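Before we start, here is the structure in question, set down as structure tokens.
One protein chain is absent from this view; the other protein chains keep their places.
Every chain is named by a letter (A, B and C) in the order it is written, and numbering of its residues begins at 1.
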Amino acid sequence: MQNDDATNPAMLWVLDGEALWGRRTGAADKACADCHQGMQGVAARYPALHSEKLVNLDQRINLCRTEQQKAPALQLESRELLALSAYIGRQSRGLPIDIAESEQAKPFLDSGRAAFNRRQGQLNLSCTQCHVGLAGNKLAGNPIPQAHPTGYPIYRLEWQGLGSLQRRLRNCMIGVRAEPYAYGSPEFVELEYYLMWRARGMKLETPAVRP
Amino acid sequence: MITRREFVVLACATASCAAPGALHATPAAVDEAIRAITGGTPARRGRVKLDAPALIENGNSVVLGVSVESPMTQADHVKAIHVFAPMNPLPNMVSVYLGPRSGRAQFSTRVRVADTQTLVALAQMSDGSFWSDQVSVVVTIAACLEELK
Amino acid sequence: MARAIIQVPARAKRGDILELRALIGHVMETGFRRTESGALVPRDIIRQLVCTYNGIEVFRADFHPAIAANPLISFTTVATESGKMEFRWTGDNDFSATESAPITVE
Partner (left out) sequence: MSGAKGDPARGRAIVANRQAGLCLLCHSGPFPEERFQGSIAPDLNGIGSRLSEGQIRLRIVDPGRFNPSTIMPAYFRTEGLARVAPSFKEKPILSAQQIEDVVAFLATLK
């Protein structure tokens, strides 16, 4: 379903993103397309450092909006922001995830790794215990995947819509009865960064379709 | 952040998830829906092929296809294909109307399957006969549903 | 208007059987779900898709709440002449959307 654009429902968002990409907005009356040519490879490099701060692709889009377009930031998980990140991500489909390692970024990576390994919630489970130690086994009837975020934003059949990696992680945290991190919080971006680093070299499939 | 779907209690779109007042159709309701189309003419097994995965990980979107053996000529063609689900809230899933200009009697779509059940496809021929097929599907229970805290 | 993606071959030979696809963005709210307070979420579905070929209906589908969100349907039609293939979806709350594509038949 995901590799055929005519049947991948996420393509409805990609087309919305394409339209938004070309639309002028904000006090600067600028469209994304006024400054950027293609965005090939960009989604494969996020999260990344931006003025010493770690930001994911959605946050980077919002920085462009507030700093360049002089427009209000889009709400995280909003249809518009997901559409833009799907449109940008689609342009990196097939390219290997390419997360830069640096001294400067190391604390963020370490922090994300620690979150991945930390037991949390009433069920007291870490990501590692299931997604590394038990990947391939079945939780109830469902195979446990290796937690490689190669296709975000994804069209999830359970959601019947598009959602970000952070929304998926939020589901997992609710599943172990933990209090989820807030959308856009440093904890979530660091975890996202670690997961993308862990999947480095794997090909992006954005926008993927998952159960 | 409140998304549209988070204010809804159920994590799935079907009414299968033990909702208060959850309801489903019944094999009898399917029989009745079929009789409304056939007018009581018996539907024979054969000529129709209903395709759906035997094991469904998520019932929210299931690829379902139907094809019918027919020359699809003016004199001999399929007029309509109907699909039914006895354990969904409503027995009728989808109906399509075809003719000689279709070339082939087939279609596919994505449907919601509320629970483990036997889906039924019914084809209505230009000669007034009815043919059917059925397929049993098993819906697994999602382990980590997004839910309200 | 709702976003829709249709797939129609640009060219075909007369008599070819064409595979057509129509995908449209829509929640397909079943009318069977309840909010946290127990209120029923009203039904909001696309009820019908009609495909016309130079104005003549060649395929029609009646949708029920069992059709998944963002409905996709694929079907076939015989290439007869050059012209226009049009898809029209209608549904609850006066929903209506139209998408079309030209086809050249040799």
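The working rule: a residue touches a chain if its C-beta (ideal position, glycine included) is under 8 Å from a C-beta of that chain, and two chains touch if they have at least 3 such contacts.
Small disclaimer: the values here were computed from a predicted structure and weren't measured.
Novice: Name every displayed chain that the left-out chain is in contact with.
Specialist: Over the full assembly, the chain not pictured touches A, B.
Novice: Which of A:P72, A:G94, A:P107 or A:G133 sits in contact with the chain that's absent?
Specialist: A:G133
Novice: Please pick, from A:G141, A:P186 or A:P211, the residue that touches the omitted chain in the full complex.
Specialist: Result: among the candidates, A:G141 touches the missing chain.
Novice: Among the options A:D4, A:E67 or A:E179, which residue touches the chain absent from this view?
Specialist: Answering carefully, the residue with contact to the hidden chain is A:E179.
Novice: Out of A:T25, A:Q40, A:Q68 or A:Q120, which is the one that touches the chain we can't see?
Specialist: That would be A:Q120, which touches the missing chain.
Novice: Which positions on chain A touch the chain that was left off?
Specialist: So the residues of chain A touching the unseen chain are 118-125, 129-130, 133-134, 137-142, 144, 173-174, 177-180.
Novice: Take the complete complex as the reference. Which residues in chain B touch the chain that isn't displayed?
Specialist: 116, 138, 140-141, 143, 149
One rule holds for everything that comes next: only the chains that are shown with their structure count from here on.
Novice: Just say which it is for the chain contacts: an open line, a closed ring, a star, complete, or other.
Specialist: Complete.
Novice: Roughly how many whole angstrom separate the Cα centroids of chain A and chain B?
Specialist: 35
Novice: Averaging only over C-alpha atoms, locate the centres of chain B and chain C and give their separation in whole Å.
Specialist: Between these chains, centre-to-centre, one finds 17 Å.
Novice: Suppose each chain is reduced to the average of its Cα coordinates; what separation in Å results between chain A and chain C?
Specialist: Centres of chain A and chain C (C-alpha means) sit 31 Å apart.
Novice: Hey, what residues on chain C touch two or more of the other chains?
Specialist: As it turns out, chain C has residues touching two or more other chains at 27-28, 68-69, 72, 74.
Novice: Could you say which residues in chain A touch two or more other chains, in rising order?
Specialist: Chain A, residues with two or more chain partners: 157, 160-161.
Novice: Any idea which chain A residues touch chain B in the complex?
Specialist: Within the complex, chain A contacts chain B at residues 1, 75-77, 139-142, 157-161, 170-172, 174-175, 183, 211.
Novice: Under the touch definition given earlier, write down the residues of chain B that touch chain C in their complex.
Specialist: Against chain C, the touching part of chain B is residues 4, 7-10, 13-15, 19-21, 23, 60-62, 85, 88-90, 92-104, 106-113, 148.
Novice: Given the complex with chain A, which residues does chain B contribute to the contact?
Specialist: Within the complex, chain B contacts chain A at residues 1, 3, 5, 11-13, 57-58, 60-61, 63, 140-147, 149.
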